[in-house]
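One protein chain omitted, others in place.
And now, subunit A:
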């Protein structure tokens, strides 16, 4: 503290300590916010088509196109420390005993979405007009839990799925699962839980009834 330089060093050094401690407390404050997400999902239209992994491939594979309806309430996941929420839907089915047997379950993402918090709208990968609309929807709000309410009707999947064997038709016991991933400003990433943890409850429902993939449809992909 003798001259200006040592004072700069001292103040900056203690500032980094304060910044670290405050960040740690912010991260810990997440545990004070209850998480009670719920979701219901059901497949609405399932078809399997033949296709090629890319244009010049001679290999023909079967692709499942699973349309679905999703109603989800993720609003409790939006707190002041939430930067964005990643919501994704997977199709899962057990591996057949006659198959290679190395995969206990097969799991593939068919749809996903990034939901930004108003504090991170500037990071959203959107065009200027859509971004303006998004900003307007949360004008004056620092958090907007209503963005966590999803309602999709007969949604087309983003990704058509297949299997390493190239065969997915007639698969039994396929279920759709809703997952989420909370990405905070400071702290750890958290995914949907299988068990309750203090104020954080596991997702209510979020798994569809089992269904079977149909045989390959004649419709060309």
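Points worth noting:
One rule holds in what follows: a residue touches a chain if its C-beta (ideal position, glycine included) is under 8 Å from a C-beta of that chain, and two chains touch if they have at least 3 such contacts; residues count from 1.
As a convention for this text, contacts and distances are computed from a predicted model.
Choosing from "Cell division control protein 45 homolog", "E2 ubiquitin-conjugating enzyme", "Signal peptidase complex subunit 1" or "Mitochondrial ribosomal subunit protein-domain-containing protein", the protein name stored in UniProt for the chain missing from the display reads "Signal peptidase complex subunit 1". Contact with the omitted chain, checked across A:25, A:199 or A:212, is made by A:25. Counting the whole complex, the residues of subunit A in touch with the unshown chain are 1-4, 7-8, 10-11, 14-15, 18-19, 21-22, 25-26, 29, 79-81, 119, 142-143, 185.
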